[in-house]
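Up next is subunit A:
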Amino acid sequence: MTALNGILKDRVLLIFLTSLVLTVFVPDLFGSYWAIVALNLMMWVSLTQSWTLFSGMTGYISLGHVVFYGIGAYVVASTFKVLPLWVSIPLGGVVAGVLALLVAIPVLRVRGPYFVILTFGLAELVKYIVLNVETSIGKSSRLLFGAPTIETLLYIMIGLAVIATLMTKLVSQSRFGRGLSAIRDDEITAETVGVPVVKYKITAFTLSAVIPGMVGGVIALKSTYFEVLQVFNPVISFTVVTMAIIGGSGDVRGPFMGAAFLLLLSELFWATIPQIYMILVGLFLIVFVVFAPNGIAAILWPARSRDSQ
Partner candidate 1 sequence: MDLLLSPQLLFSALVLGSTYALVALGLNLVYGTMRLLNIAHGDLIMVGAYAAFWFFTLSGLSPIIGLPLIALICAGLGLILYFAIFRHQLENVHPVERIEANSLLLFFAVSVIVQNVVALSFSGSPRAYRHLDEVYHLLGVSMTANRIAALVVAVTLLSAVVLFLNRSHYGLSISALIQNKTAAKIVGINVSKIQILSFTIGFAIAGVAGALISMTEQISPFMGFPFTIVAFVVIILGGLGNIKGGIAAGLLLGFVEIYVVVLTSANFRSILIYGLFVGVLLLRPQGLFGKTRAS
Partner candidate 2 sequence: MSDILSVHKVESGYGEVGVLHGMDLQCRTSKVTALVGSNGAGKSTLMRTIAGLLPNTKGSIHFDGEVIDKLPSHARVEKGLIMVPEGRLVFSDLTVADNLRTGSVNVRAREHWQSTITEVYDLFPRLYERQRQLAGSLSGGEQQMLALGRGLMGLPKMLLLDEPTLGLAPAIAKQIFKVMPALVERGISIFLAEQDLYRTLEIADYAFVVENGKIIMHDTGKVLKNDPKITNAYLGDSKS
């Protein structure tokens, strides 16, 4: 397959994938704190990659990515001790995918600012529906004692990060990806030259929901505690968008760089000057958007990121 060939030829990507896989040694080498940091990094990489798969490629900026993550977490939490985890975590992904498929047809009819705000509103709507369901069955929060160890969860999350990265890479190199960027540029023209716009948008949207669904499940297990407002927190969506844009979403390396950079920043600052860490993050973000609008990837690999724009 040419796509696979592409991956094997892409040395930078291979290095990334290897380093993702190498994180399995973090717990043994650096202890459990760094294992959690690694777990978080993998989580953000997975989420940001999957966001890029749809929003990065089509230009439909979704501010509601958290809804898939939340629904996955909900599936795992509500079937905890009922279904084995190897069933419930993938099930979380499937349910997220189905949710995406169901809402895709109406939602993808609107564009631009309307889409941005619609996705946000939809995520909030689902949040309140789940909240109501939970209260009506008398389960306002759930404890998940007896979840797997951090190490196990880290391994699963590394797997998800690798899959998410590969998925985004494969899509971006394929005819499918070419169609998606045509949609980003001008949807009507894309349609006119034969790009099956509706089918492509729905497929990409659905694909981009599956990984977050599983990530949400794993994170719920990590917290050993599930509360609706916590897993549907819109800040998660904002963070994903931030990472994607800081990293540069023209290429699979962007999301990785974005996630790693923000996490690094937070590790550097929250431990040393916690009081003003958030203010610093804010200032950093501004500097970035103003002076490096195409993200870190564009600074590190200027030529490649431009032709992938």
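Criterion applied: all candidates are chains of the complex that A comes from, given by their letters.
Please note the rule applied: contacts are C-beta pairs under 8 Å (C-beta built on N, C-alpha and C of every residue); 3 or more make two chains touch, one makes a residue touch a chain; residues count from 1.
Remember, it's a predicted structure, so these values are computed and weren't measured experimentally.
Could you check which of 1 or 2 is in contact with subunit A in this complex?
Here, the candidate touching subunit A is 1.
Across the complex, what residues on subunit A touch candidate 1?
59, 61, 63, 106-107, 109-110, 112-114, 116-118, 120-122, 124-125, 128-129, 132, 135, 238, 241-242, 245-246, 275-276, 278-279, 281-286, 288-290, 293
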